[in-house]
Structures are given as structure tokens and as C-alpha cells.
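Just one protein chain is left out here, and the rest sit where they should.
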Amino acid sequence: MTESGKPKLAMYWGASCGGCEISVINIHEHILVVDEIFDIVFFPCIADFKYHHVESYPDKHIDVCLFNGAIRNSENEEMAHLLRKKSKVLVAYGSCAYEGCIPALSNLTTKDATFNKVYFDNPSIDNPDRILPQTSTDMPEGTLTLPTFYHTVKSLDQVVDVDYYLPGCPPEPPQIWAVLQVIVGGLLEGKPLPPAGAIVGAGTTALCDECEREIQEKSIDRFYRPYQLDPDPDQCLLEQGIICMGIATRSGCGALCPTVGMGCRGCYGPPEGVIDQGAKMLSAIASVINAGDETMEDDELEHVIQEVIDTIPDPAGTFYRFSMAHSILRRVKNGKGDS
Amino acid sequence: MERITIDPITRLEGHGKIEIFLDKKGNVENAYLQIPELRGFEQFSIGRPAEEMPRITNRICGVCPEAHHMAATKALDALFDVEPAPVVKKLRELFYSSFYVTDHSVHFYALGGPDFILGPDSDPAERNILGVIHKVGVDIGIQVIECRKRNHEVIKILGGRAIHPVAGLPGGWSRAMTKEEQKTILGWAKENVDFALFTLKIFDDIVLANQAYVDLIVSDAFTHETYYMGTVDEKNQINFYDGLIRVTGPDGKEFVKYPAKDYAKHIAERVEPWSYLKFPYLKDVGWKGFVDGVDSGVYCATPLSRFNAADGMATPKAQEHFERFYETLGSTKSNGRYSPIHHRLATHWARIIELLYAAERMQELVEDPEITDPNVRPIITNTPTEGIGSVEAPRGTLTHHYKTDENGILTDVNLIVGTTNNNAPIAMSIKKAAKGLIKNGEVSEGLLNTIEMAFRNYDPCMSCATHSLPGQMPLEIQIHDADGNLIVTQSQYID
Partner (left out) sequence: MSDHYEPVIVGFLCNWCSYRAADLAGTSRIKYAPNMRAIRVMCSGRVDPQFVLTAFINGADGVLIAGCHPGECHYVNGNIKTMRRFLLLKKTLTQWGIEDERVQLLWASASEGIHLAEKVNAMTEELRALGPLRWHEKVLGENGKVPVAVKEA
């Protein structure tokens, strides 16, 4: 490869959906500027570099590596270690790499249950010999290998040191462009970069700051599923009883989901200072339930509150929708005593 | 046995590895496509409220989240047994058509297209979107960016977010279109039609006018005769949003036509120990292995499949091009149907014609005065039980199947995803191309890329727009003789 002197950019995906790759492309015409500034040296989605090419690079050869996707299997983890070694700056790009995102919902179930569902127990399966994918299979021609599927989905920083986090599922293009400009300023013009470990490309307060809906008083008598109500277009969704994670979610996306009448689901992660987004949301929602008061007997108190709580269908899967890998408990207790 | 490993395969969405084994003479004995990834959506969706599935299954694919969002939303319609109002169906299909425009156009210009626009044997440093721009002009690059930009804006306006939209609801959509938006989107729809026609002209001028490319397209190495699947309306014309699923045979005859809810009667999935991805096949034909023919249950689901499964296109310009496609490739017409085209590389052409259809369809829908009806979000009171919904994802027929308890909490989920349909055909295409091209242990750069072309025409779930591609393919091939001595090392662009 000719040495052009341009900074080297890589983008790699672990257990990912490709949305983060598209989010980079969705900076639209700015991509031509990125192209002018950087040399791409590894980006399997759109370029033909292979693993052994990365292995051959000197350490820290890559200036900026955008690593998206969660750590689901041994190949994801190997690549995380490899890219950490070969990169000066490693960015946990997007919610999967930051905190697990949707793949980490798998932490509420088990590897065995997953394999059972996918390969044995579903309406369209034809697998009478109960074949499962194997990490090593001897075929007549040679041995074929597959990576190990881990019991627990991890975030990128649970396997390697991460320099920056760029939250969002996926990050929104204006934020991406802003961050790239900061990085370029640092690399080419010696401008100061954010401190290591910083969360970039997002705000520090809660989503409510960006949302244009009117806030009055939060005092909720019951919750509604999104199809049980046609909400008022101007009033806060949560106040109308539609679960919106905005109160426990970092600002930065522009409150896109509430704008179209759907509650936030928390993809930008917890606000500044919060460790466990799900627990914080739980606490916040419970605080604004309007049920029970100090004049009630114990039984009645429990009963009226429980009635409201019964209208929240899936607290773990909703409050931890994107942040499971970064939650305090991290995964469900599977009763086997092993990971 | 000697082995060639391509890891990872590139210029697609997702992970994959190809292993090619050579016999003592240096010819291909076998080739395997291994998919090393699994996330387990079918299992971890259990316990979630069903109405969250449009937003959860989005994350199966961030390139085509709209497809999953739509299949999930339709599964919810069935789950709650609600018939969406006409305005809801039109709004959803409009949204979906806009998505098709951006997705298909990006594949042609940045992924599959460079192989044709520049040539399979062209300088790899140029064989990418930049080379495309050099060849056809930077103005075209800007046009592709603008096409993506305006259609992603439509997706964001109607769906909430440009990537991972959120508006799908059982029987409804979370927001209606305003008259101002209708005007703006109509202007964009017309630009889309122009862009589609322009893209077809590029294909004409650069591909069809070049005999070498035409020879490649019709060559045996890239030809397979399998069953073909697509979704058709009541006139057996392609519809991406809704219809019956139709399968036609390698001989061109209709084999079966069924509603989405009957999918499990017709499709079964096999497991191999060397891949995490399952292999669907037609139950009524049976699995005979990775082979072609009317007795093999292998089927594919791609733009080419949809063409072969349908009798025509529902919009006029696209229909013209549909007819031209078949006539040019030597198909014969009988009983109103063209005989199928089996040349897999022709999928690239079919894809752009679908792009034109999507653009025309989008214009039709946005011109409909009913589309700004504000009543799009019904309140649902039915008790959910079980629901199946399907759409045509750009990469194949996509089916979502949900079962819930009476509170609408999922108890079971089954998904058959677009590219999954094509797992066996892609594997067969790679093997046949490799066999056809690698002889006596001789490899060349053009050969390596051409094997990848066997994969790329299926557009396995990845699209991208303009980005810098150095075009280097650092693949190292080591050929050993029967005693294990290294006789040839061919490296590409490795320092």
C-alpha cells in the first residue's frame, strides 16, 4: 500500500446489524470530505481488506478505529483485541459496542435456550438428527471452524480499553459529523481531543431537554400500550401514560421518536452520572405512579399500586432495552451456576 | 487437501467466510460458505411485548430495517386480527417504496455495480465507487448521494428515524402525512423516477453494450436452474408490500402460491454443523443437496427470483423494461409468461428495473389524495393470539411469525429472513464459479474477484453509498502439492 501520509481509518463490526455503517454513510455529502482526509485501511462492509491484512499492520498503524457491534462470540472478541493493538484511537461506536444494545437482550435468556429455539424448536425446522453448529467440523475435504458463541453478550469495554464512546442506535449523522471533525482537528491540527473514556457526540442531560412536547405534571394513573391510545401530539407522552424512556436517556438525538408519537426506548444510553439505565428508569417511573397514599391500609396500598404496575408489561426488556451489557447484573441467573 | 480461505468476505452486510478445497490437480473439489454469526432474535424476543417487535427486529439489519419493521408491523396486524385502513396501507407502502429506491440504487453504484461499470478484471484500485465516479463523472456521485439523502428524509419524516424507524403499529402507523409533506415528497418521487431511468441508461451503455460483459452474464459458471420465489398481487405482478407468495419452477411453471400464514407448510430449514445460518428449502420438493433442478427443493428469493415468479410489473415504465429484460436475454413467451432467466448476474439488471418500479409506485401513492387522511392510528382492543406477516425485503421474501399470551407478550417467534432463503443458492453459486474458474491450481486477481461476484449479485443484506475504496484485495493464496509442499504463493497488495 502506498504511504499517502493521510490518517488511517478503520470501521469494524462485532455482533452488529450494519446500521452503524449506514449511519456513517448518512453523513451524505460530508463523506466526500472524510474520503479526502482519511485512507480506509479496514472496513469489511465496503472494502476488501481481510483479517490477515490487519494482522500484518504494525501496532497503532490505524489512527482511528470505529468499532461497532457487541461482543457475542470469540471472533468478535479476537477482533476487538486485534484492533485495540493496531489502533491509536478505538471508539466504541454505537449502542452495541457501548452497552450491548439489542443483541444484549439475549442476556435475559441463555445460550442453550437460544440454540434450542433456533435449531430445534420452531415451526419450520427440519433437523431430526438434532444437528447444532460446531466450532469444529471434519468434512471429507478438511476441517471447518466456527467461532464460539458466548453465554453472555459483552460490551466492547468489557474486553478491551476504549478511548471514546459514541452512543446511539445508531448515532445520528449530525453528531457523527461533529465527532469526526473533532477527531480530524486533533489528528491534523493538534487541537485538543476529549479526555480518554469520554462519551462524545451526545448531550449530558436527559432527552426531555430536546423534546418539544409540553411538560406539565407527571402523575400517572395507568400506563397504556402504544396501540391502546392515540396520544395528544403536543403533550408529554409519559404524562399520557405511554412509556417513554426519555427521562432516563441521554440527550443528543433530537427526540426523534417522541416527535412521531412513539416513546423513546433509550438508545442513547443513560444520562451523565447514571450507571444502570434500567434501574434508574425503574425508579423514575415508580416515582411518578399516582397510586396509593398515606391514609391507606397496607393491603389496599399494595393492591392499588400493583394494579398500575400490572400495566407495565416488560420492565426488564423495556428499561434495559439497549443497556443490558452495562447493567449492574449484566445477565439473567440461569440456574446452572456457570456463565 | 489444499485450501483457499476468504475471510472475511467483504462488500456485503454481515459476516461470512469461504473455504475452497482443491484436489491434486488443482481443480476445485468443494467450496463452503460459512456464516459465523448468530444473535438469536427468535429466542430473546420471547417475553417482549409484541408491539415492540417492529422496533426490536429493525436491528436484525441496519441496512434494511424498514423491511423488518414492515414485516413485523404486518405480523401485528394479523396478531391482533385488524385490517388496516386503506390510508394506512398506502402510507406504509409509500414509505416502503422510498426505502427500496435508496437501497437498490446504492447496491448498484457502490457494491455490485463497480464490477460491471469498471469490469471484473479491471484495476482493483479503481474497481470501487471512486472508480465509478471517475468513469461516469463526479456529478453522478453527487446524484447518488442526493438520492439517498432525499429518500432517507422521507423515511425519517414518515417513520421517525432514517435508520431504525419506529412508526409501525398494529393496524396503523404512528403519524399521518401532511399536505405540505405530500407536496415535497411528490417532487422527490419524480426525481427518483428520473434517477432510475438514468441508472438504467448507464447499465445499457456500459454493460449491455459490452459483449464481454454480456458473455459473462450468460456464461454457465454463473447460471443455476432453481425454484424462484416472490410476492405478487392479484394480477401476478410484483408487489413489495403485500400479496401472495408465489414460487415458480426452473421450467417456469407456477409451483405453488400461498398466503404468508401458510409459510411453514411449504418451507423447512435444515442445519449444517459448519454454519450458524440455516438452509431453507421447499418441503414439497424435498432436500436433495446443494443441486439445481426441478427435483431439488433449493429456491432463491432475489430481484431475479421475483421477476421469474411474476408475470409482470404493475407500473408502465418498469413493465417496458421487464419485457426488454426477458427479450434481450432470449426468453420465450407463452401463456402470458416469459420463460425464466437463470443467469444469476442478470440479478443486477433486474434490481435496477425494480428500482424504477419502486420510484413509479412511490409517485402513484403520494399522488393519491387519500394519503393525507389523518386517521392512521386506531385503538386496538382485540385479544392477540398468533400472527404471521411477510413482505418482499430487497434481498428476498421476509416472514415474521409471532405467538403471544392474552396480554400480547410473545411466547414464540419464528423468522425467515430474506437472505436466509438464499443460503443454499449462494453456496452453490460460489462453488460453481470457483469450479469454473480455478483450473490446475492457477489463480489470478480477476479470478479472485469473479468468485466474489458470484456472491455479490445476491446483494446479501448490505448497501453503501459513496465512500473511499482503495480497491485492494489482500488475499493470499497458497497452493500445495499432494505432499504438502508449497508450489505457488500468490499475494495481492500485501506489503
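In this document, chain identifiers A and B correspond to the written order of the chains, with residue numbering beginning at 1 in each.
The definition used in the following text is that a contact is a pair of C-beta atoms (placed from the backbone, for glycine too) under 8 Å apart; a residue touches a chain by one contact, two chains touch by 3 or more.
Keep in mind that this is a model prediction, so the values were computed, not measured.
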Chains in view touching the one left out: A
Of A:4, A:56, A:204 or A:235, the residue in touch with the unshown chain: A:56
Chain not shown: contacting residue from A:182, A:229 or A:296: A:296
Positions on subunit A contacted by the hidden chain, ascending: 55-57, 74, 77-78, 81-82, 85, 108, 150-152, 154, 158-159, 275-276, 278-280, 282-283, 285-287, 289, 291-298, 301-302, 305-306, 309, 312, 314-317, 319, 327-335, 337-339
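In the analysis below, only the chains that are shown with their structure count from here on.
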Chain centre separation (subunit A, subunit B; CA means) in Å: 26
Subunit A-touching residues of subunit B, taken from the complex the two chains share: 1, 3, 6-15, 19, 21, 29-30, 32, 34, 36-40, 42-49, 51-52, 55-56, 58-63, 65, 80, 110-111, 124, 128, 130, 141-142, 145, 148-149, 152, 156, 159-164, 166-167, 169-172, 174-175, 263-264, 267-276, 278, 280, 283, 287, 377-381, 401, 407-409, 412-414, 416, 452, 461-476, 493-495
Subunit B partner contacts - residues on subunit A that touch it in the complex: 1, 13, 15-26, 28-29, 31-32, 34-35, 38-40, 43-53, 56, 72-73, 75, 101-103, 105-106, 108-109, 113-114, 116-119, 122-127, 131-134, 137, 139-142, 144, 146-147, 149, 169-170, 173, 225-230, 256-257, 259-262, 265, 313-314, 317-318, 321
